[in-house]
Every structure is written in structure tokens, then in C-alpha cells.
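Every protein chain of the complex appears in place save one, which is left out.
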Amino acid sequence: MEGGGMAAHLSVRGVSKRFGATPVLTDIDLRMARGELVTLLGPSGCGKTTLLRVIAGLTQPDSGVLELAGRDITRLPPYRRNVGVVFQNYALFPHLDVAGNVAFGLKLRKRPKAEIDASVKRALELVHLGALADRPVRALSGGQQQRVALARAIAVEPSVILFDEALSALDRKLRETMQGELRRLLRQIGATAVFVTHDQEEALTMSDRVAVMHRGRIDQLADPRTLYDRPATAFALSFVGQSLRLPGTVVDADGDGSMVETAVGQVRAPRRFLPGSPVIVATRPEHVRLAEGENTLHGTVTGVTFQGSRSVVEIDAGGAVLMAELPGRQALPDPGTPVSFGWPVAETLLFPAEEAA
Amino acid sequence: MIALLPPIDRDRRVALLLSGPAGLILLALFALPLGLLFAVSLQAPPGTPPGPSLAAYERLLTTPHHLGAVWNSVKLSLAVTVLTLLVGYPASFAIARAKGRWRSLMLGCLFLPLSASVIVKAFAWTILLRSSGIVNTVLLGLGIVDAPVRMIFTETALIVGAVNVFLPFMILPVYAVVAQLDPRLSEAAATLGANPAAGFLKVTLPVTMPGIVAGVALVSALSVSAYVVPTLLIGERYPTLASTIAKAYLLTREPAFGAAAGVVLLVIAVAIVVLSSRLAREGRA
Partner (left out) sequence: MRTAALAFSWAMAILACLFLLAPLLVIAAASLSPTPVFDLPVGGASWRWYGRIASLEGFWPALWLSVQIALLSTALSLVAGTMAAAAIVRGRLPGAEAFAAALVSPLMMPGLVLGIAMLQYFRGIGFTASWPALLLAHLVITLPYVARTMIAGMSRFDFTLIEAALTLGCTWPQSVLRVMIPALAPSFLVAGLFSFLASFDNYPVSIFLTDVRTKTLPIKMLQYIEEAPDPTLAALSTLILLGTLVLLVIADRAVGLSRMAGTGE
């Protein structure tokens, strides 16, 4: 389900926005296919919420073009865009009951009463709140309010549904349940959706593709698997998942990749850089084994954490603290033991040092 | 650019436009009249050369009769403030501690009199305190007095009535602070070895001070300018700044003198408010 080609359902092209002198969004491009779920992931201040608001029409971009369902919506006010938004605090109307909130957008669209009632009922049943239609919204729990907000957004059958940190106010357990449920529901109704979150787990679980945002730009737009295995920048690497990272300098490069000199030894990586470049060399903890490998370094065990199906070993290698994630219940070294550890060259990532976050 | 956002977020002009009507009312019907009042208070008395003059102020602040009126206003305000504080401060603790229906009931007891007309309440006190009124009937019936006590048109009547009218203005600000007081504070003080009296003086009193200051400011500023209550409960025998102002405008037609009395009253009221807000700020620091 790639968003390329002519058939993009939502297309954002060259969008930039400044608040005063501060650039918040710089030349953003994003194309989404119909029915696709995309997450904007990044730390606070990276511009993800601003991009969502630009798509919703709540913030006007300085430049760029937005198209939704074949229409140019760049200059359209929010009430003509046919978008649904689920806000972080839900923004339920306190003077209306549950059904009144869900019917709000339909009434504005001047649908016949019978049709409104049917749509409200359907939407509330989709979110399993059929029994609470005439409750005042103040009387609902956080999870229920979240569902009402969702029902209100989907009831108008919007061209795209936008979620602004919509799950972040829920406690962890409820959030995990809602993630699965939400994804199923959006698939079921064939919705196109954009999520904004700072929670990488949520991003990886919920979406077809993730856009990692950093300082007002999209660093990488990829499916969760690619994002994890082949992060495009040091920032994407550090923001998604754990990683082992060492600064170093390229000492040699050939057709197969580069050789990097670090403070604790030489490491080989498949990506090519000019000799002399300052770089960051990295790998994921699950690729590291407590044995010599294609790349091998030496250090001292400083800590061992047993986590059930796996164990995490902390290693001090010349001042840098690294982690190895070991599956199963193998025998583990005691803290203070000197160890050799290694990982495959193919799983070695290399980034220019100035990209570091 | 289209109006995508609440326009007020985008545009300072919209904010100015929105505040325009209220600002105009404030300027044209409040600031300008007060300015003019000040100018009038400086008018030279008839028969003297025109030009700014302090004659009206001199008359007000040197004639024993008028000085007495200023003192009467201040005295009334002091008495009412002290009495409402003595009753209102402990009472607000009980109201804050009360639960559910009891609290509603007691808040109702504050709000109904607060919303009731001052004239109606003052009138009620004239009925209560008459020689043949209820208070006297009770006193006679209990054998506490032999003959009806003259209460109406005395300072006692004035103070009782004024305390009655202004008590809610003391209780409400104190209550607002006390209700948010954490009861564990005094318990914490107790565990730290403070005996109850010390706990009150060192913890509860300082924490509730903002409420006390607000209540004192409100009650003293309101009672120093009371007019209806003294008029009905004590009358001519007790001239106040307020009655001096009213008389100068409604009877003797001496605008400069009335304006000067008005300015003095205003200065007293503003001084109370400014002083107390400074006190409150220092208390917090």
C-alpha cells in the first residue's frame, strides 16, 4: 500500500510554515493512498502537530499545496475540507450528550433526521457505546470520551481522519487495547488516517507507514519494518527502538563499504563514506551476541537484566555503554566480567556524525 | 488570507475591536466623570475669584461637624470590619468542613441575604429594633429588661444592621480560601510538634491570610461608603461622609463641597484596596 503515483488520496507538497522567525515546517512532502494509515512521529516541537493542523485547515501554511480526494484544499477553511479530527483532550461539547456530540457534524450537513439517527447509532455501535447515547459527556470515563470523539469524527464519513495524540491521555493498559481496536475499526470502515504521536511503539503498531519528523522536516517516511531495520538518519535510529551507537572516523572505503575507527576498535559497515568523515556507527541490541562476530569489540559487563523471554546485558566499552539483547535463557556473565561481543557487518548502520540529534 | 482560525487569534485589531465597547463605557462613563468630579471639587466657592481652590477640602477637613462625619464613616467601617471578621472567620471554617446538603444550606444562607435588597434588609432591622419590635418583646418577655430599650436610631442599631448587611462579603472571600485548605496541613504541623494554638498561628492563619485580606478590604471599602443603612437605622444624628455628599448635592446644592467629600471618600476606599493588595502580596512573598 504505497502512497506514490497519481492516485494519491491525500497529497501534501512543499508545505512550509514559520511562526515569526522560527521555521516550524520546512518543505514537507507526503502522499497517502486511500485507506492508508500514516503516523507522524517525533519529539515535541518537531512540527508534527502543526502539520496535522495544516491538513485539518486549522493552521494556514506559508507555502505549498494540499490535495484531498482530488480537490485542492489549500485555501479551503476547515469546515469545507471534510476532515475528521480526534483531539488530544477529545474536545467534546459539554452542553450536548453523547448522541448530540456525534450528531453535531451531521446536523450541520443538513441530513434528514432519520438518516442522522441511523448514522449516530451506527457510529456509536462501532465504538461499542450504543448503550450510552443519552449520557452527558461529563459523566464518561477517559476511554469512553475517547470513543465518543472517535464516533463524532467518523460519523460524518470524512475523507481523512486526523488523530492528535489521541491516545496519550489514556493509561498504558487502556492505550494498548485501544491501539488494536482502533486499527481494526479503521480498517473495517476503510478510513484514511493520520496519527500524530511521540510514542514510537504506538507508531509501529498502528500504521502502514511512519513519518519520522525532526526539526520541521520528515527525516524518513517508511513502513515500520524498514524504519526499524534501515533508519535513514541517526535521528530516526535514536527515536525508534534501542540502539548501540559509537562515534568514529572512516579510515578506509571500498566497493563493499567502509572501515571505521572508533575509540574501542575497528568496525566494518556496508555503507560507503569518504575516508576521514566523522561518523556514527550503530547496530540494534538484538543483533549483538556475546561472542566474536564479523565486527568484534571488547568490554566489561556492568549489568544484567532478566526480562522473561530475553535478557539484556549492559557492556561498558571504553566509556560508551552498550546493550546486547539475548534471547532465551542462556547462561549470562556476571557483572565485572570482561567480554568480547560481536555482530554481523550487514546489520551495521553508518550515519554522518553531524546528523546526530 | 481567509479567516481559518478564530480571527481573534490572528489579529490584534480584532482584540481591540472586541474590547472597544467595554473600554468606551469605562472611559466615557467612569474615568471621565471621575476626572470631572475631581475638577469640580477644586472649584472656588461663590464670591471668590475663579480658579483652582482647596476651599472645599479645607471646609470639610477643618470644620468639626464635617470632620466628625469623616470620623463617623471610618469608625463605622472599622467596627463593621472587626465584627464581621470575628464572626465570619470561624464560621467559614465550619462551612468549608460541612458536607453536601449542609454546605449548600449554609451557602444558601449567605447568598440569599447577599442577593436581597439592602433597603429591604435595613427596613427589616427598623421593624426588629422598634420600641414595640420583636427584640424588645423578647427582652421584656424574658424579664431581661423592665421597659422597652430604645434601640432604633442608636449606634448599636447602626452597627448591628451594618454587620448584617456586610457579613457575607467577609465570609465568602475567607471561605473561598479555607475551602481549598488542606486539612492535613494542621495535622502535619501537629506531627512536627506544634501544639494546636501554635499550629493555628504558624500554619492555618498565614495560609488563610489572603482570604482575610480580601474580606477585610471588601468589607471596609464597602462599609466606609454605606449610605442606605445609616439613613434608615440612625438618620440625621450620625452624619457620615456619604450623607454629607448626598446632602451637598440633593439639599444644599454645593457641588464643589460634595465633590470634595466624594474625592475624600474615594481616596479612603482606594487606599484600603491598594494597601490590602500590597499586604496580600507581601504576605505571599
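Letters A and B mark the chains in the order given here, with residues in each chain numbered from 1 onward.
Throughout what follows, contacts are C-beta pairs under 8 Å (C-beta built on N, C-alpha and C of every residue); 3 or more make two chains touch, one makes a residue touch a chain.
None of these values were measured; they are calculated from a predicted model.
For the chain missing from the display, the contacting residue among B:L60, B:V80, B:L167 or B:I234 is B:L167, taking the whole complex into account.
Residues 3, 6-9, 11-12, 14-16, 18-23, 25-26, 29-30, 32-34, 36-37, 40, 87-88, 90-95, 97-98, 103-113, 115-121, 123-128, 130, 132-134, 164, 167-168, 171-173, 175-176, 179-180, 195-197, 200, 217-218, 221-222, 224-225, 227-228, 231-232, 242, 245-246, 249-250, 255, 258-259, 262-263, 265-266, 269-270, 273 of chain B touch the missing chain (whole complex, contact as defined above).
Hidden from this view is one chain, which touches chain A at 56-58, 77-79, 81, 83-85, 87, 89, 91, 93-96, 104-105, 108-109, 152, 156.
The rule we apply is simple: only the chains that are shown with their structure count from here on.
Centre to centre, using the average C-alpha position, chain A and chain B are separated by 60 Å.
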